[in-house]
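Here the structure is laid out as structure tokens; the discussion comes afterwards.
Removed from the display is one protein chain of the complex; every other protein chain stays in position.
First chain written, first letter: the chains are A and B, and each begins at residue 1.
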Amino acid sequence: MLELADVTAGYGAFTALWGVSLRVAAGEAVAVVGPNGAGKTTLLRTVSGLVAPRSGHVRFEGAELAGRPAYEVVAHGIAHVPEGRRLFPQLTVAENLKMGAYLPAARARFRESLERVYTLFPVLAERQGQRAGSLSGGEQQMLAVGRALMSRPRLILLDEPSMGLAPVMVLRLFDLIRRVREEGYTILVVEQNVRQVLKLVDRAYLLEVGRIKMEGRAADLAEQDFVRKAYVGL
Amino acid sequence: MSPGRLAAGLGLLVLVLVPVLPLGAAEEYIWHVIIQIFFWSFVGTAWSLMGRFGLVSLGHGAFLGVGAYTSVLLWNLLAMTPWVGGPLAVLLALVLALVVAYPCSRFQVVGHYFALVTLAVGEVVRLLIIAERDWTGGSLGVSLKTAGTASGLWTLQFPDKRVFYYVGLGVWLFGLWVWARVDRSMARSAMEAIGEDETAAAAVGIHVTRFKMGITALSAALTAVGGVLLAQYLAYANPDTLSGIGVSLRIVFAVVLGGMYSLLGPSVGTALTIALSEYLRIYFGIKLIGIAETLYGLALILFIIFLPAGIWGSLAAAWRRRATPARPAPA
Partner (left out) sequence: MIDPIFLVEAVVNGVLLGGVLALLALGLNLIFGVVDIVWIAYVDLVALAMYAVYFLVTLYGVPLWLAGLAGIGVGAVLGVLVHLLIISPILTSPPINQLLATGGLLFFIQSFATLLWSTDHRSVRVTLPTLEVAGIFVSFTRLVAFALALVAMIVLYLFLTRTYTGTAIRAVSQDREAIALMGARPQRLYLVTSAVGGAMAGVAGALLIIQYAVHPYFGAAFGPLTFMICVLGGLGNMVGAFFAAFIMAQVISVGGVLVSTEMGYVIAFVIFIVLIFVRPGGIFGRRT
């Protein structure tokens, strides 16, 4: 479904990704793990169009997306839950979700999507009228994911969803992501919390200093010694 | 001696000698224009001391006005020589500047916000001048009482324009000297650091408030001096020509046209705008009032979009690029 071929990207004089290639098949859940500064966030931003790659291809369901602006990419069916969530703090929960369905196609099925999101995340229904900025960390993350679902995507990009959350919240969150995945969405998640995310996904890539160092089935990767020692338990 | 220095030296020599050379019946009018260019270039240079560091003031008319009106009124009403009245006027302008600069510097009022606050200050001064019309003559302005036989150095009134020429030349050169001193000083590095990131600058130990207030005070004081001298030369002060948003914007425009970040930029810009304005006035007479400013406005917009370094600044940058061969970009 999603294919990155030899993507090189960065900011100004700085290059964050060097010839990165990866694949995500429809229905899969794939993780990209690695230490801070590895380029994981840049990777997602390149897919969603916030960053234009310097070279390489980004193909989604056959369409070439490299260099296309973000608002076009989301119309192809990719939703990005950015690092730090990036909610609209002064807007209410309901308004944030409304914005998620900005695309005409999504607007047409707004009611349906909203129902789905409220079923998945009942706490959001409770706090509909509350300002997004006043929600707790876990609630904010749920809202961010819910907002992404409103655009009726086929692929969801999750950037460090566990960041800033208490361990209990992290478990709940990954549970919810599992349920989202079960609804049929394809997921590409970037995470520092290697142990939890490897339990969630089918396959994973290890990204270090802008290059893919390893890839394989999640179970296999979890066995790898240095992965366990270096990153587990973060 | 470098070619730059030589050129500057020669230029200076020419300027100093011009009034003495027998240029025939050099008309009063040309003196008038040149003197104005000197004084307004001085004011523009003073403004650019703040402008180049991101402290965009749209209210420098306030300092001009305070300077001009204080010294004129002190002379008219109390026969106080401008040698005393002038410094008093500058002091008043300084107080005003510090009163406004303090909260702005302390509380990080910058950018648009700062510009609007200064705009308000400029307007207050202008409105105050108009409101106190019993003293100041309101919108009609006030004329400097002529000293008649007492004209001379003590009263700073000179019937011979050439004296004002030298005063203007001297003051303009002084302004350039101040600019150059600031440019070479610690203050410049400090202000640039502040301009980039105030918090970081403060963290490094730069006393942000003190520097900002210092630069503002300097700029305001010099501008006030300009106001005093202009009033002495024109022998007339008017709230709209020497205060208010109009004149403030005109100063800014001239500086931007010439180039805010270079020594001679403000002067070049001022010379161009005044020359243009006079030319248009001669050419069109009263047929097309407002044509000069219309063109200014258009030019300002176009310059900001396409040539933000100004005419002189862009030329200077291009010259510098020609002088140093391009180095290969790092691999």
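By our rule, contacts are C-beta pairs under 8 Å (C-beta built on N, C-alpha and C of every residue); 3 or more make two chains touch, one makes a residue touch a chain.
Every value quoted in this text rests on a predicted model; they were computed, and no experiment measured them.
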item: Partner chains on view for the chain not depicted; value: A, B
item: Option from B:249, B:264 or B:316 whose C-beta touches the chain left out; value: B:249
item: Sole contact to the chain not displayed, among B:14, B:30, B:78 or B:127; value: B:127
item: Which residue of A:5, A:75 or A:222 touches the chain not shown here; value: A:75
item: Option from B:180, B:304 or B:318 whose C-beta touches the chain left out; value: B:304
item: Absent chain, residues of chain A that touch it; value: 48-50, 69-71, 74-75, 79-80, 82, 86-91, 95, 98-103, 106-107, 147, 151
item: Residues belonging to chain B that touch the chain removed from view; value: 51, 54, 56, 58, 99-100, 102-104, 106-107, 109-113, 115-117, 119-124, 127-128, 130-131, 244-246, 249, 252-253, 256, 288-294, 296-301, 303-305, 308
